[in-house]
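Mind having a look at this structure? Questions to follow.
In this view, the complex is presented without one of its protein chains, the others remaining in place.
Letters are used for the chains, namely A, B and C, taken in the order the chains are written, and counting of residues starts over at 1 for each.
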Amino acid sequence: MKYSIFSLARAAFSGHKNWQRTWRDASPKDHYDVVIIGGGGHGLATAWFLASEYGIRNVAVLEKGWIGSGNAGRNTTIIRSNYGLPGNTGFYELSMKLWERMEQDLNYNTMVSQRGVINLYHSDAQRDAYARRGNTMRINGIDAELLDLAAVKKMMPFLNFDNARFPVQGGLLQRRGGTARHDAVVWGYAHAASALGVDIIQNCEVTGFSRDANGKVTGVETSRGTIGAGKVGMAVAGSSSRVAAMAGLRLPIESHVLQAFVSEAIKPLIPNVMTFGAGHFYVSQSDKGGLVFGGDIDGYNSYAQRGNMPVMEDVCEGGMALMPMIGRVRLLRQWGGIMDMSMDGSPIIDKTPVDGLYLNAGWCYGGFKATPGSGLVFAHLLARNEPHKEAARFRLDRFRRGAMIDEKGVGAQPNLH
Amino acid sequence: MAEFSWLPRSPLEHVLVVGAYGARDVAPGISLTEIRNFDLIQIMARRGKGAELANAAKARFGMAAPEVPKAVSASDVTLIWSGPDQFLVLSKGGKHAMDILSQAFSQFASLSDQSHARALISVSGMKACAMLAKLSSLDLHPASFPIGAAAATSIDHTSVNLWRGSDLPDGQAVFNLLVFATFAESLWRTMLDAAAEYGVDIGYSEELG
Amino acid sequence: MVSHAQTHRLASGGLIDRSAPLNFRFDGKTFAGFQGDTLASALIANGVKLVGRSFKYHRPRGILTSGSEEPNALVELRTGARREPNTKATTAELYDGLEAASQNRWPSLRHDLMAVNQLFSPIFVAGFYYKTFMWPAKFWEAIYEPAIRRAAGLGRAAGVADPDHYDKAWAHCDVLIAGSGPAGLAAALASGRSGARVILCEEDFALGGRLLADGGTIDGMPAAEWISRTLAELASLPNVRIMNRTTLFGVYDGGTYGAIERVNDHLPSPPEHQVRQRLWRIVAKRSIVAAGAIERPIVFAGNDTPGVMMASAMRTYVERYAVTPAKRIALFINNEDGWRTVETALGAGLQIAAVVDARPDVSAAHRALAAKAGFPVLNGFVSGVDGGKDGVRKISVALVGGARAEVEADGLGVSGGWNPAVGLTSYHRGRPKWQDDISAFVPDSAPPGMVAAGAANGAFGLGACLRQGFAAGVAAAQTAGHGVPPVADDEAFSLTPLWHVAGKGKAFVDYQHDVTASDIELAQREGFESVEHLKRYTTLGMATDQGKTSNVAGLAIMAAVSGKSIPETGTTIYRPPYVPVAIGAFAGHHRDENFHATRLTPSHHWAAEQGAVFVDTGLWKRAQWYPRAGEKDWLESVTREVKAVRGGVGFCDVSTLGKIDVHGPDAGAFLDRVYINTFSSLAVGKARYGLMLREDGMVYDDGTTSRLAEDHYFLTTTTAKAGPVMQHLEFCRQVLFPELDVQLTSVSDQWAQFSIAGPKTRDLLGEIVEPVADLSNEGFPFMGAREVPLRGGIMARLFRISFSGEMAFEISVPARYGDALVRNLMLAGKQFGVTPYGTEALGVMRIEKGHVAGPELNGATTAADLGLGKMMSTKKDFIGRVMAGREALVAPDRQVVVGIKPTDKTRRLRSGAHIIPKAEIPGPDHDQGYVTSVCFSPTLDQWIGLALVERGRERIGEIVHAHDPLRGENYDVELCNPVFYDPDGGRQRG
C-alpha cells in the first residue's frame, strides 16, 4: 500500500484494520544471488540499491535480532557531508544527496531535516582548520559557510559568550546538514526493499561461511540453516571483526563503545545541530523535543553496549560549558553502541581476500550519515565487482600502502579518532 | 649595573587571600594553608639499583624510604612515595636540597628537582574529608587512608601527590597536597568552591606542618 | 491572599506539619499547603483535579501516582532562569512561595486549543508521520516539521543560563542500599550492626517507603514507631550514612553507582555557597536494591480521566498527606492489594462507591466488609469512564456474565498488580525473568555485587520484605548473623492477571505519550512485533516517566495480540538513569570559566600587569601580544614586537613547552630510538633539534634536547604534545625497551623558560649573567647548553637555540624565580629597549624563518613533507622508521611545505585557502594543497605564508591560485623557499 495522507485517511475509516506489514516477514530460501549479513541501515540500504539500481532482486538480508537493532537504532541521527579529505568528501556528499531524495525514493517519511550543522571554533588554529575543510567542501561543490562571532551570536544567542573558558569565535556551517529519524530509515529501506522482492530475515544469526574447494564463499551457515549465496556482503559494523573471523580474516578495526544521551522532551530550544569545538559535545533537538547529544567514545575496546560515568560527565560538562541554559534540563536516557573504529577513522568498503566475501565496515562516527551512500556504493561493488568511484579510496589495502584517510591526524590508534 | 632581586614568588601568591572565605554563619569547617618555599626532590632508582637506593636512603634519612604508597617523616624531612621505585624528599632550609642529595644518591638513582614545580597545600578541619570527597576519587576514610597513607592521584584531571599527615592536637585530620605549580591557581579556586559551603580559614606558612 | 481553602484535607493525621502552613501558586492561583506536602498532595488538598495535558492529543490529565513514576502531573516548576520543565508534581516538595504552571497547553490548561488534535486522532495513530508529510518534498522543513516541533515537546526550558551551582562528590562504602522501605531499613540494620560501612539512599525526603502509607505491624509495634526506632539505631551507628532526597540512578563498572542528591530543591533557591544538587559517584563493594515496586495501571477506555488514580497512590495521599483524592471512590482491581485502599478510605471516613474486582474469588472477609460499609463488590471490568476535565463522574462496568452496571463516583482507584523496580538490576543489559505467581518481571541476573530484596525482588509481603532485606544486609556485610530480622506478617497476595479491558474508546497504555492499546495492535499488524520495534514505532515508554507504568502493560498487550506469552515477548533493554537527572548536575563545577583547569605561566601576572592580551593554548593562558597605548590593532602591536626583536632584543615566555628530564646510563640510546636523528653522539653541553615519528611514520613532535651531563638529557616538546609525548616516552621506556636503564621525569613546571632574541641578546644577558660565564660565540656557540650563575646568586640554564632566527638564547630558572627574572630582564634591558613579545610575534618570526609548527605538524605529514627528511638516520632503528617507507608516504606527489607570497604585495593571505594550479578551474581534481600558516612579515613588509603543496619543492617560483571560496577570495601567490629570512642562518649563529 502506498503511504500518503489519503491512504492514511482511508485507513482511518476502516479503523486501521487494513494496514499490511511494513516489510514481509520472509523465511530463508535455499539460495540467493546476494546475501547481506546485517539488517541495519547499511545492509537494508544495500539490498534496496541492489534491487532498485542494479536490478538484482534475489537478495536476502540476514539479521540476528530485529532489524535496526545495532547502531542504526543507537546514534544521534546526524547527517552531514562536511568532511575534509579526498575520499570522505565525495562519498559523504553522495550520501547527502541520497538523503535529500530518500522519502520520495522509499515512500517513507524518514524525517530528513536539513536544519544545518555548525561546528564551532574557539581559536585561530581551529578557524584555520575549518577554513581548510570548508574550502575543500566548496571545491567539491558542497555548501559551507564560515561564520564569524557575530553571525554565530545571531543564529544561536543562547550560547555562553560571556564567561566561557574557551569563548566561541565562530563556526563552520553546512546548512544542508541536519538530522533524520534513525529508526524510520531502517523501516523505510526495509519497506521499499521488501516491496522489490528482497527477503528480510530476522532472528537469523550467521554462524559461519560455506566455502568451496577453492576457498570461495558459497553461502552462510545460520541459526536457520545453510543459505547459499553467489556473493556475501558483510554490513555488521560493531561486529565486523567477529564475523570476519569466521572467514579467517583479521581487520584493522577495534570495537569501542560510543555513548549517546537524550533529555526529556521540551519545547523547541536548539534550532540546528551543533558541535562544541572546545570539548566533547554535540547536540540536536529531536522533533519530539528531546535534546539528543553525545561526545567521544569511552576510549577502550568494548562490546558491552553500555558506557561509564566519566564520559557521561565529560559530555555534560561540554554541554554546560557551551550553553549553561540546559542545566535544569534532565537527562532521560543513556545508551551505548558498539563502534567499528578503524585505524584511520575512515570506513572500509572493499572485496576481501576471501573470494565472494565483501566488506563494509569501519564506520567510526560516520555510520548513520553514511547509510544511503554506503548502500549505493556497496551495492555497486557487489553488483559490478569493482568499487564505486566515490568509494575508491576506502580500500582495505590503504593501510599497507600508507594511503590513510586520517581526518584527525592521530594515526593508527582507533580510540583517538 | 642594576641590582637584581630574586624574590621567589609562590604560584599561589596572587590568588591566596588570608582570612575567612565562604559561609560565615558557621565556624570554619576547613583550613587551607599553603606551605611556601620548600625543597622537593624526586628520586628514582636506576635499573636494578632499588636495594642500593634503599640502603642509601636509610643511611641518609635514618629511615627507610617508603616502598608502598606511604609518607614517612623525621624531624627535618618527609619521604613521600610517588611511584614504583621512586619517592619525593620534602624538606626545608636546604639540608636535603638537590646538590646535596645528588652526591648521596647519584650512583643508584636519578634525581630531579621539583622544588619549584609544585605548590604545597595543607587541608584540615572538621569538613576536610567532605570537601576532599568533591575533588578526589580516593576513599579517605581513616580505615582506608590512615595517617601516613600517600597517593599519586588526580584531582580535577590534574596529577597531585596526596598524603595524610599527623592529626592536629584537637584530633582533626590533615591532608597534604602537592599540586603542579602552573595548575595551582586554578586548583586553588576549585578547592575554594568545594570548601565554601563549610566556611574556610585561609592562610600560608613558611613551616612544614 | 489564598483563594482556596484546603477543601480536601482531612482534619487530622498524615506526616505533614500543620504548624507550618505554606502558600504556593499553580497557574497563577494561590493555594495553601503544609510542610511535608508534595506539590501533588497540596493540589489534591485544594481539590485540583486537572493538572496537565498529554503530549499528542492534549487530553486533560490528573494525578495518577504519588511518586517518580508519574506520567501525567508534569509542571513547569519555578520561574525565570530557574524554570524547570516537566517536573513531576508528585515528587516536588512543597515550599513557601512555590510557583508552578501547567505546560504543553494553549492558551490555558482548561481551554487548550491544541486539544483539537483529538479530532484527528483517527489519523494520528502510531507512526502516522512516517506515512505522510512527504509531498511536496520542500514542505517538510518549511511547514510540517516546524509545526510538529512546536506542537511537540512538553514544558519550556528557561532558555537562559542556570543560575544555580552544582557539584559532584565521591563516596565509598561496603554496602550500598537503594530504598528505605522495610527491606531497605532491615538491610541497613543488618549490615550496619556488623560494622560495615553502609550508605542508604532514599529518593523521597521522608524515610520509610510504602510503610509511610501502608503501615502494618513490625516486631509488635506500629510501622511508624518501628521506623523511628530503626532510624534512631541507624543514626547511632557512625558507619551508617542515610541520604534522603537521593536517587540511585545507575550502576556502572567496578561497583560504581551514580546517585543524585537534591540538596536544596525543597527551598525556593539554594542558600549562599550551597549547591542545588550534587552528583554522587558511590563506590560500593556490595549493593542491595530495595527500591520497591511500582503499581501498574489497567488499560481500559477512559482510564486517563482526571480522578483515575493508582490505588496505592490513593492510600499514600490519604495516609501520608491527609488529603482526599475523592470523596466517593470506586476501585478497579485484580489483586488483593487493592483492598487495602478500601480499608484506608473507609478509615478516613470516605465513601466507597464500589469495588470492581476482576477476580471471581473475593474473600469472605472482604465481602463482609463491603456489606458492612454498604458498597457493592462487582466481579467484572471497568469498561468506560464518564467524566472530563473536572474528573470522574461515573464508571461503566462490564460484569462477568455479560450484564453491565454503572457506578457513580468522583474517583477511581486502579490496581493491576505490582511491577518490581527492576531498573538497577537490569542496567548491565540484564533481562528480568517472569514470575507467574505475581504476574510480573523480577530481577534475574544483576551486575556484580548487587542483589535485590523485598518488593524489588518480587516479595510483596511485609514479613518477606523484612526477612529478605535483613538477609541481604547480612550477606552483603559478609558476616554471619546480626541479631534477628524484624518480624511481621505476610499479607495474602493473590492476583488474576488483567492488562487490558477491550472495548470502545481510547484506552491508554502510555499516558504521557498517548499510546493506546489500539496503537499497539496497529504496530503488531504492521510487523513491529519485537518489543524494541514496538517501543520505537509507538514511542511507548519513551516519555519522562521512562515507561515505569506502561512498559509491562504494553508488552503484555503485544503478547496477547501476537499470540505469544509475556516472557516470550520479553522486555526492552533497561537504560539508566532510573529517574531523569539534571544535566547541570552531571557537569557539576565544570561550567563557565571552570569548564577546564587553567594553567598559568610563571610570568603570567607580570604580563597581566603589562596589559597583555592572552590566548588559550590548550589549558594555558599565554601572552599573545602586549598592546601599547596608541596602537590601533593587534597587527600594529605584533609588528612592533617583531621589529624590536629583529632590531634589538625581546623576550617571550616559552615555559609552556613540555620539559622532561631523561636520566640514566642508557638515556642516549633511548633517545636514539625515539627520535629519527641521533642523540647518543651529542656532546655534553650541546643541544640538538629532534624529530619524533609515530610508529606509522608520521611526524609526532619536535623540540630541542640538550645533554646536560653524561647521563642526563633535558628534552623539550611542543606545548600541545607535552602530555602525550610523556606518555609515549614512558610506553617506550616501560614496554618497548625495558632493558634500557633510563628514567623520565616531567620538569615542565619546575622551570620558567624564556626565549631572549635579537642582536642585542648578548648585551642584555651580559647585564644579568655573572661575568664568569663566557657568552661569546666561541665560549658559548650556537646550540650550546649549560648552567650559568646569574647576578644576585641564582643559577640558570642557558640554551643557545633560536626559533626566531635571531641571535638568541633560551634561559631557564627555577619557576618561583620566573617572575623575578622577567622583572630583572626589563630592568636590565631598559637601556637596550628590551621588548616583551607574545605568541603572535613568535609565530611571525617562525614563519619568516620557515620553521614548522602546529599547523604543519598536523599528524598527516612526514619528515620529508616538512623538508626534514634528511634528518632520518639510516644507521639505527627508531620508532616509525619502517612504516615511513611505505609507498604512499614516499610518493613523489605528496604535499610538502613551501613558502608562499602574494604576487600583489598589498594582498593579505589567509590560512585555509587552497592551492589550485593557475591554469585550472577549481575542482577536486586540481586541489593541490592548502595554506597552513600566514603572517604579516614586518621584515619583508608583506604577507607571507607556508603551505603544503603537491610537489611543492619542485615548483618554487610557480604562480598558483590561492582559492578561498569560503571568504570569497581567489588570488595569485608565488611558491617560494619557506625560509624567508636569513636563509644562511648567519644571524642565529653570529
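By definition in this document, contacts are C-beta pairs under 8 Å (C-beta built on N, C-alpha and C of every residue); 3 or more make two chains touch, one makes a residue touch a chain.
Just so it is clear, contacts and distances are computed from a predicted model.
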Omitted chain (choose from "Sarcosine oxidase subunit delta", "Carbon monoxide dehydrogenase", "NADH-quinone oxidoreductase subunit M" or "phosphoenolpyruvate--glycerone phosphotransferase") - UniProt protein name = "Sarcosine oxidase subunit delta"
Shown chains touched by the chain that is not drawn here | A, B, C
The one residue from C:V487, C:L635, C:L736 or C:A888 touching the chain left out of view is C:L736
Have a look at A:R101, A:R242 or A:K389 and name the one touching the chain we're not showing.
-> A:R242
Touching the left-out chain: which of B:R47, B:H141 or B:R189?
-> B:R47
Across the whole complex, the chain not displayed is touched by subunit B residues 44-50, 69, 82-86, 137-138, 151-154, 157, 159
Residues of subunit C touching the missing chain are 170, 252-256, 281, 283, 428, 448, 695-696, 723, 726-727, 730-731, 733-736, 738, 743, 876-877, 882-883, 885-886
In the complete complex, which positions of subunit A touch the hidden chain?
-> 241-242, 245, 250-255, 299-304, 308, 310, 343, 399-400, 412-415
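Convention: only the chains that are shown with their structure count from here on.
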Could you tell me the distance, in whole angstrom, between the mean C-alpha positions of subunit A and subunit B?
-> 50
Which parts of subunit B, given as residue numbers and ranges, touch two or more other chains?
-> none
Subunit C: which residues touch two or more other chains?
-> 168, 281, 594, 596, 598
Where on subunit B is subunit C touching in the complex?
-> 1-11, 14, 22-23, 37, 42, 44, 46-48, 110-118, 130, 133-134, 136-139, 141, 143-144, 156-158, 180-183, 185-187, 189-190, 193-194, 196-197
Residues of subunit C that touch subunit A when the two form their complex = 55, 82-86, 122-123, 125, 128-135, 137, 140-141, 145, 148-150, 152-162, 164, 166, 168, 250, 252-253, 256, 258, 279, 281, 427-429, 518, 522, 525-528, 530, 532-533, 536-537, 539, 542-544, 546, 573, 575-577, 580-584, 586-588, 590-596, 598, 615-616, 694-698, 854-855, 858-860, 883, 886-889, 910-914, 916, 922-924, 927, 930, 932, 963-967
Spell out the part of subunit A that touches subunit C in their complex, as residue ranges.
-> 3-5, 7-9, 12-13, 15-17, 19-23, 25, 65-66, 68-69, 73, 86, 89-90, 101, 103-104, 107-115, 122-123, 125, 127-136, 138-140, 144-146, 158, 160, 163-166, 181, 183-184, 187-188, 202, 263-269, 278-279, 285, 287-289, 304-306, 308-309, 312-313, 315-321, 324-335, 398, 400-404, 406, 408-412
